[in-house]
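For this view, one protein chain was removed and the others were kept in their places.
After this line comes subunit A, so read on.
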Amino acid sequence: MADTAPTKIESPNVINKVEVISDRPDCATFIFVDEDHTLGNALHYVLMKNPKVDFSGYSIPHPSDNKMNLRIQTKGNTTAQDAIMNGLSDIKDISQSVDERIGEESNQSHIYSDAQLCHRHDGHPTNRLF
């Protein structure tokens, strides 16, 4: 945590969040940086629930490496890229309906806009995020 060792700079460059390793459209390994079981297991779950996906699995190869690997194999009628996009939007849909339901439970309205709640990995360190 010393000033001299800025090891954990959150790069505003979101391009490096995921690396795709794939030599066939229906199979791919996605290497996530700075993600863990939170997203890994949730993604694995929604992918398994997608009828077009044959296999999905994730692993965290080493605890002190901030990487998470996600493997997807589809049934061929869709690409692994499409499958992960589908999975991500499924998680968003689920989250949104959970949010609606908890919103109904609470009478207080939402105080913050989505932009303000951006996760820190989204970059723009000069904006007042969160």
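To be clear about the criterion, a residue touches a chain if its C-beta (ideal position, glycine included) is under 8 Å from a C-beta of that chain, and two chains touch if they have at least 3 such contacts; residues count from 1.
In the analysis below, contacts and distances are computed from a predicted model.
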Check your understanding: Looking at UniProt, which of "Vacuolar fusion protein MON1 homolog", "Rab proteins geranylgeranyltransferase", "Ras-related protein Rab-17-like" or "DNA-directed RNA polymerases I and III subunit RPAC1" names the chain we cannot see?
Key -> "DNA-directed RNA polymerases I and III subunit RPAC1"
Practice item. Pick out the residues on subunit A that sit against the missing chain. Key: 1, 3, 6, 8-10, 14-18, 20, 32, 35-39, 41-42, 44-46, 48-51, 53, 81, 84-85, 88-99, 101-106, 108, 110-112, 114, 116-122, 125-130
